[in-house]
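Excluded from the complex is one protein chain; the other protein chains are retained at their positions.
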Amino acid sequence: MTQTVQPLESVTIRFAGDSGDGMQLTGTQFTNASAIAGNDVATFPDYPAEIRAPAGTLAGVSGFQVNFGSVDIHTPGDELDALVAMNPAGLKANLDILKPNGVIVLNTAAFKAANVAKAGYTEDPRGDGSLDAFQVVEVDMNKLAAAAVSDMGLNSSVVGRTKNMLALGLMCWLYERPLEPTIDWITRKFASKGELAEANIRVLKAGHSYGETAEIFHSRFRVEPAKLSTGTYRSITGNQAVALGAVAASARSGRPLFLGSYPITPASDILHELAAHKRFGVVTFQAEDEIAGVCSSIGAAYGGSLAITTTSGPGMALKSEALGLAVKAELPLVIVNVQRGGPSTGLPTKTEQSDLFQAVLGRNGDTPIPVIAARSPSDCFDAMYEACGIALEYMMPVILLTDGYLANGAEPWLIPNFGELPQLATHVWKDADTFHQCKRDADTLARPWGLPGTPGMEHRIGGLETDIETGNVAYGGPNHQEMTDLRHERVARIARSYAPTEIDGPGRGGLLIVSWGSTYGSVRAAIESSRGDGIDVGHVHLRHLSPLPRDLGEILSGFDTVLVPEMNMGQLAFLLQATYPVRVKRLNRVEGRPFKRSEILAAIREHSGEER
Amino acid sequence: MTQTVQPLESVTIRFAGDSGDGMQLTGTQFTNASAIAGNDVATFPDYPAEIRAPAGTLAGVSGFQVNFGSVDIHTPGDELDALVAMNPAGLKANLDILKPNGVIVLNTAAFKAANVAKAGYTEDPRGDGSLDAFQVVEVDMNKLAAAAVSDMGLNSSVVGRTKNMLALGLMCWLYERPLEPTIDWITRKFASKGELAEANIRVLKAGHSYGETAEIFHSRFRVEPAKLSTGTYRSITGNQAVALGAVAASARSGRPLFLGSYPITPASDILHELAAHKRFGVVTFQAEDEIAGVCSSIGAAYGGSLAITTTSGPGMALKSEALGLAVKAELPLVIVNVQRGGPSTGLPTKTEQSDLFQAVLGRNGDTPIPVIAARSPSDCFDAMYEACGIALEYMMPVILLTDGYLANGAEPWLIPNFGELPQLATHVWKDADTFHQCKRDADTLARPWGLPGTPGMEHRIGGLETDIETGNVAYGGPNHQEMTDLRHERVARIARSYAPTEIDGPGRGGLLIVSWGSTYGSVRAAIESSRGDGIDVGHVHLRHLSPLPRDLGEILSGFDTVLVPEMNMGQLAFLLQATYPVRVKRLNRVEGRPFKRSEILAAIREHSGEER
Amino acid sequence: MSGQVAESATLTKKDFVSDQEVRWCPGCGDYSILSQIQKVLPELGVPKERYAFVSGIGCSSRFPYYMNTYGFHTIHGRAAAVATGLKTARPDLSVWVITGDGDGLSIGGNHLIHAIRRNIDLKIVLFNNRIYGLTKGQFSPTSEVGKITKSTPYGSIEEPFNPVFLALACNATFVARTIDREPKHMQQVLRRAAEHKGVAFVEVLQNCSVFNDGAFENITDKKVKKEQQLLLEHGRPMRFGPGGEKGIRMRDLTPEVVTLGEGGIAEDDLLVHDEAAPEPTLALLLARLGFPVYPTPIGVLRAVDSMPYDRAVHEKIAEIQKSAGPVGDAAMQELLSGRATWDVE
Partner (left out) sequence: MSGQVAESATLTKKDFVSDQEVRWCPGCGDYSILSQIQKVLPELGVPKERYAFVSGIGCSSRFPYYMNTYGFHTIHGRAAAVATGLKTARPDLSVWVITGDGDGLSIGGNHLIHAIRRNIDLKIVLFNNRIYGLTKGQFSPTSEVGKITKSTPYGSIEEPFNPVFLALACNATFVARTIDREPKHMQQVLRRAAEHKGVAFVEVLQNCSVFNDGAFENITDKKVKKEQQLLLEHGRPMRFGPGGEKGIRMRDLTPEVVTLGEGGIAEDDLLVHDEAAPEPTLALLLARLGFPVYPTPIGVLRAVDSMPYDRAVHEKIAEIQKSAGPVGDAAMQELLSGRATWDVE
């Protein structure tokens, strides 16, 4: 039979099921297939804080959303074109974001009365009219999977665990995605378990064939490749990109990489990734806690490593005392905070941007630390590389902020040419005759990095205030003033090296949106929409949160209204007002997910009428 | 013989000697005698971070400065009228702040060549002309002390340790201070060592007699009692006042006091003081670290105590994660941060105000906590009492900021009538039938305090986000937004209860000084001086740093220039600019000591010409 | 636990089950521990409202939500510190600490050893699954050398802690070990822990079915358990094996596995368990026995009397209050006034 093929610019789909249903993996494979098919993609993994919350309940729903298109994709999408619901809870949890007339693919095998009840339905939603506005496609995935492997003699729980491949195969058919990347991946993953590999591949193909043969869809959809810059791409998550950025910076600076870290969601994957890179001389140390994580890194930095530590909000709080030591002792160090919902343990698996205050101001004493933020999963590579560079060039700790959305989200990455990455200079001092710990670089005011083991350069450093000339412990008032001023000046000078701030859109005028971190995508998407509607607004996206760019004040003053959308209660807005004579409008949303394009669009509409 | 008596309005003297010379104790006794003589006083203990830095060196100098007067005394004084130098280092370290023609009383026994050299003098300063501008009084204190106890058969090191009493006796004579308070104190302190008591008293009296009989001074000085409000006074330090404020709040709220703390300079004395008050049911727990300090307090608060924790900057940093828990769990708790010089270990015995950022903004997540600050040693009582009241009334952690200067400094305190202290209400819930953990007080939005042990009110609290209606763990986005908004609103409401902000001086006009914390005294002193010079400026001193007073914005907008003097790099200035459409002038000094009146005066002169 | 015994005779397991859905993975050992604690508590004669469960963060630390008692799910590693404050302020409560091998021995190690050292009357139950469960499978301080986990793709190189051994070095007054799969034994041990006056440290070998399945199989599996578990009973010789035919004997300072009857070895030759020995020597020896050379001791390793910290605190206060007289407004006024005052008229 032949079906029609409908061309689309972009599509958003979500896989949803139990925590044990393998939705993250299914979503990731679909993403990779889409990327390899040449689409631009953005993803939003969304899973509960429990490992396996009770099967069938709303609390246990794990979702993975992916937006792919032939156009630039900036967000994982506001609303779904299609929802794959592996069980009633997966359906119920996501129905509100499904577009009218959207596709629902549901696994009928999971719609037993007990499951329906567990999801909090009083009646089977398939019969109560609540799905009338959608195109519902019912598939007994368990049965189809079982049939595909019936001759293999597998036990039924193993077979049950392949049903996500059925869903994946079916969706790949519907959107014309290639199966090969997934087949390759299955083959690698189950290399030592040939039977499992075969079962999964068979079920995947069965899903695809089912789409092809059963007349369940009126048409297939085609999303043409996006017009990305030419080159070689891979799909990358923010956490992977941070890890690679660090290894690259180590290689380009000649300093061995040391990571001292304590596991915490959503940052742990950076540790996992780096632990695998021993080949590159990477030392990973899983510390007893976050304090030991940062302190071991401080020790390694003292010993000459490119030292980093990775964590999330609560862990960052624990590191604050030690960061003061790194500032005082003037040691290079990168602290990565993959932000999540707070306060306290908060929403450990949900995204938020609420650690900006902590990063910029959260320490005892006058203790400035530069803070930079990544804006997309692949940008985490550049941001990490830059953070390492600043740390080494200025001999100080640098904080890199990412967040749960960037960390787990994936997008296509134009793989950089390693040989073209800028060389990173260090202040390692070799010549004992000319060494003095207080002899500063005239430009950066960095002290020399005199590494233990170098003959003739023995010296002491520490957390007590020291004399600006001799480096000896000194309690004098005027010296403390000078040292405090120096610490501020050292950080302030970093801003001299920034490229001029880019303004997307008009350079002055009515409305300017200032964003930072992962809201980048949502803001870009909204601005593109609003331009389509004829409303042109300016957009500045800040990589550097501290020190702020020197030209930012002037830019801000060129607009009537400045709007700052943040996934927090207004932290950048507060910093901007404190720094510049500007009052800003805030758009704050803390719902554990990225902004929707529509939310920002609405704010643009509201505020672009505000010219005075 | 008779000497003239010269009346003076106020006098500043400093005792200076080795860390082992008992200067802190001598200064304290002189202060008490002055207070009892009816003067207003302000003190500035100033000692090194080492217990006993090498004898005779500048690093080892311990100083105690006291300003006493018949007029209101706001600061320990910019310059010295008299300096007691127990050794050459004590002389050298303080000569630059002695007024021209000021009095130097020095212990000749300590001016051996070796001591002179240790102090870094190349020549004995008594012979090199460097003291010509002063009135130098040379006294062999060791010899006089030995003579006074010659018949007691004491060993010479014991005798040597009484020489500070000689200096004290002499100064008491010079300024007509009573000896009785000191004699009482000696008697109490050496109650079980009668011989030591007698020796010290004899030497004290010998010092006094020496003044009387030897013709070493041209005149004595008289400082009449200050015109303080009538009532009963005592001398009190900031740390003592914090401790008493907590005990009083406990008694007035009916909640037992619990202190979980880890020793740290300059906060440890609060722990010491409270450990002695078991009679009042106070439980003090010296924890293994600051984290356990705050966490044990959180546990005690959960159990129904008025729980507090005390620390200084680095310890505060360590507590930041746990403070998030207290915010999320909505438990009453007071955190006292006795600020000291930073960053890192910094200047542990020196004062600073650089933990304001940390207090207001230094946590992961959107985690607002009210912050209040004390302005003088005795005001620490009121501030602590108020902090406890807010914690109990609003069911939340409250941060109280004091600093090293307030903590160790002393002043006369009009002892409050305990019975007149306001009663402190709590949200302890007794009735199980009407209990629900999410049932909030309509006014404060405080949740009920359901104490373990109460039948029928069993419930669970924690650090994960919870449902606004049920209190159960909840990861939903809209609920998180509501809870985040609620946490902000709860803190914001506190400002409704503030008394209208007081403006000293004109309510609008040219220059307004906004100060906070211990700079109060210096600013008051400077403003009084400037008024004497005919320059009238407004002054607002902030007790509440977060939330800021609701009427502050309007006040700020009424002045052409706002000047914020701080012992940090401009932290309040930053918060004000972030909050109000105002640009402020900064006066920042981080020299480990309170502002001098003259420094603020100079800034007033500079900025009061700035009207536009 | 302290506190008077109230009329709680009618309490049953059901009274201790909260209305919250339990959110552990299918097959997780935590279910059994929850169930045993819910069974034991009603038998202790303590009114339900006197129980407070304090936990840190981890799968195990979700425990308090499932108990219909007072409960506090705190932050990672700090349960012992929070509980210390609670129990010190409120000695009338029965305070239980629920923690994991990561929560209690990694980030929370310091609070744990100090709480034990101080002999605070806490009932500390450490769920040892030798893995970080909640963060999805990194090695923990009890993971064995060579362990391959997400953070040790090439195998861990760290010597693990032995929790009961460490607790003994902190002068723990009560130390025991039990197993998720042995409900009866666990109940006995928990009951003993609850009745002990002072800190009680209980290690529960717990299976994480998702990230470390079978970690204790070699001692808990039905087929081997008789060979591999040494059930400690106070005053009884140490025998084990399917028919009790094996035993532990000392050779100088080294314990030795022997077979009764072989080479003339009789029960009298065996080491006799003495949980109440004033010195922890025997308990320390036992703590170090384990797979593969020795059977793993299960039960109470040590139980000795000593004044609990929280009681000492309040006895001291009571004593001082008794001698100083009642605290009223006058005493408060005296406190505010201090020693030296003066009047301004």
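Lettered A, B and C in written order, each chain numbered from 1.
Quick note on the criterion: contacts are C-beta pairs under 8 Å (C-beta built on N, C-alpha and C of every residue); 3 or more make two chains touch, one makes a residue touch a chain.
What you see is a predicted model; the values in this text were computed from it and never measured.
Within the entire complex, contacts from the absent chain reach the displayed chains A, B, C. Touch with the chain omitted from the figure is made, among A:234, A:436, A:493 or A:586, by A:234. Of the listed positions C:166, C:260 or C:301, the one in contact with the omitted chain in the full complex is C:166. Of the listed residues A:100, A:129 or A:456, the one in contact with the hidden chain in the full complex is A:456. Taking the complete complex into account, residues 32, 35-36, 38, 181, 184-185, 188, 225, 228-236, 240, 244, 247-248, 251, 256, 258, 260, 277-281, 283, 285, 287-289, 291-292, 295-305, 307, 321-322, 324-325, 329, 415-419, 452-464, 472-473 of chain A touch the chain not shown. In the full complex, chain C makes contact with the omitted chain through residues 106-107, 109-110, 113-114, 117-119, 141, 154, 157-162, 165-166, 168-171, 250, 252-254, 277, 279-282, 284-285, 288, 306-307, 309, 312-313, 316, 320. Residues of chain B that touch the chain left out of view are 20, 49-55, 57, 59-60, 262-265, 268, 271-272, 275-276, 278, 284, 286, 288-290, 314, 344-345.
Convention: only the chains that are shown with their structure count from here on.
Averaging Cα coordinates per chain places chain A and chain C 39 Å apart.
Work out the mean CA point of chain B and of chain C, and you get 44 Å between them. Touching two or more other chains at once are residues 321, 324-325, 329, 462-464 of chain B.
Those residues of chain C in touch with two or more other chains are numbered 57, 75.
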